[in-house]
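Pasting a structure below so you can have a look.
A protein chain is absent from this complex, but the other protein chains hold their places.
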Amino acid sequence: MKVACPTTLAEAISHKALGFTPVAGATDLWAHWPVRTANHDLSYVDLSGLHELRGIAWSAEHLTLGALTTYWDTMQDSRVNAEFPLLIAAARYVGAIQIQSRGTWAGNIANGSPAADGVPALMALDARVRLVGSNGERTVPLDRFYTGYRATVMGVDELITAILVPRRTYSFTAFEKVGPRRAQAITKVGFAVAHSADGWRVVANSMAATVRRCPSLEAILNASHPNPPAEPDLRAAASKDLAPISDIRSTAEYRTEVFARLLRSTLATMTARP
Amino acid sequence: MSHDTMHIAFTLNGKAVEIDVLPHERLLDTLRYTLGLTGAKEGCGEGECGACTVHLDGLPVNSCLVPTFQVRGRDVRTVEHLSPALLAPLHECGATQCGACTPGVVMAAAWIRDNSHLLSRFSIRELMAGNLCRCTGYDGIVHGVERLVASEQGAA
Partner (left out) sequence: MLRLEGLSKLTGAERYADDMPLCDFLWGMTVRSQSPRGRIVDIRFDPSVDWSQFTIVTHRDIPGCNEVYLIEKDQPILAATHTRHIHEAVVLLAHPDRQALRRAVGKVKVIVDELPPVFDPRAPLAPEQLQHGTENVFKALEIRKGDAAAALTAAPVVVEGEYATGAQEHVYIEPNAMIAWTDEAGVICVRGSLQCPYYVLNALKHAFAREADGVRVIQTPTGGGFGGKEDYPSIIAVHAALLAHKSGKQVKIIYDRDEDMAATTKRHPSIVRHRTGVTKDGLLLAQDIDIIMDGGAYVTLSPVVLSRGLIHAAGPYSCANVHVRGRAVLTNCIPHGAFRGFGAPQTHFANERHMDRIAAHLGMSPVELRRRNLLKKGQTTSTGQVIRDGVDRCELLDAALDAARYDARRQRHAEFNRAHPYLRRGMGVATFHHGAGFTGSGEDYLASKLAVAARSDGRVEVRSASTEMGQGTLTVFTTIAAEALDIPADRVVVANPDTHLVPNSGPTVASRTAMVVGHLIERACDDMAGQLGAARGLSSAPRGGAFLAALDAWGRENPGRELVGRAQYKKPEYVQWYDKTYQGDAYATFSWGAYVAEVEVDLRTFSTRVTDFVAVQDIGRVLNDTLAAGQVTGGVVQAIGWALMEECVWERGAMKNNQLTNYIIPTSFDVPEINVKFIQSPYAHGGGGAKGVGELPMDGPGPAILNAVADATGADPCELPLTPERLMRLIPSGDAP
């Protein structure tokens, strides 16, 4: 196993281009480490020394999360708490404190798990991913980041350097996670919902091969706004948008049913409000 | 298999240390097998149980998920660093039985005590959710932390 510990982004990118695996909080990469001996033959580039990837910054248009921003960093930030409760709700559901203190939002995105909890919240807020590679920088909307199960548009030489979250006024946001227990749990059914002047966003996790937006659901929500759509319409739209599977953690049947029930109930809380 | 070692300097329990480590070493291994600090335990090696909890730059982390090369220049504190006097409330409340989870529980508890303002937003039960205990059913731990926090606030 080889490890590079660069101090500049350029160095890190050149290592990545050579096939080194980036390490941020290591909460995905190092889980079961001793028994995953094949991974010990890989080469790694440590991002933790890159100051350029740190910090939470605000501009008129964006909240920018440096790629090393952890869940706990955001949970401790009063401004993020005030303006983006959706992010905080998601962060709080990730693992427990020992994971929140180390796990990064960017790692959650790059890891590409369909069960990721950070991704749906970010995607519902139309977050964009800043990628920097040997040929420069580009910004990709998070909802176009995944191309399939654990497959992304990230180039071999690219790193995520930051996540940009547009600042908008939201009339409604909600995050739901159903896991096998109340904390330290991998999501069986989950979604993030947001409504702003740009319309509805519904993003589901653990309901398909990737975390994904639900265009049919968004369409019927936009159409019926400000009323919630009828339940049969919700279910029909969900079945078009999603393709849940049965696996070691749950069943397709359960995921389908619970997604529909939770979404309906979540939307009801919105309309119940003044 | 390459055995190239890496040279690492960091602060451990308030003291500067410099050691050579293997690239694949986890902080948990370095502490236990290289430095002889066997307080932190390996309960799972997958980040679930929290028995390996230590403080990294003041935050609780699972040392089984920390590559040792990442602690260069940083501050690591282990259960061996805590003052035994602090542990009386946990002892009295029955926070330990078999003791396998205990060093991790104690590190999480000490962090809560040092950050008791968090208790306005989080319950002790939520903050302790990363420390699995199979013996106590948690009541002994939760009562112990309550008492620990109260004693700290009383002292302040």
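Letters A and B mark the chains in the order given here, with residues in each chain numbered from 1 onward.
Throughout what follows, contacts are C-beta pairs under 8 Å (C-beta built on N, C-alpha and C of every residue); 3 or more make two chains touch, one makes a residue touch a chain.
This is a predicted model, so every value here is computed, not measured.
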Residue of B:Met6, B:Cys44 or B:Leu119 in touch with the missing chain, whole complex considered: B:Cys44
Interface with the undisplayed chain - residues on chain A: 31-32, 34-35, 37, 40, 96, 178, 180-186, 189, 231, 248-251, 253-254, 257-258, 261-262, 264-265, 268
On chain B, residues whose C-beta touches the chain left out of the figure: 1, 24, 32, 36, 38-46, 48-49, 51, 78-80, 82, 84, 87, 90-103, 106, 123-126, 128-142
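To be clear about the criterion, only the chains that are shown with their structure count from here on.
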Centre-of-Cα separation between chain B and chain A, whole angstrom: 28
Chain A partner contacts - residues on chain B that touch it in the complex: 2, 4, 6, 23-24, 26, 45-48, 50, 53, 56, 59-62, 64-67, 69-70, 72, 108, 111, 126-127, 129-132
Residue ranges of chain A touching chain B (in the complex, touch as defined): 1-3, 5, 23, 25-27, 30-35, 40, 44, 46, 48-49, 72, 95-99, 101-102, 182-184
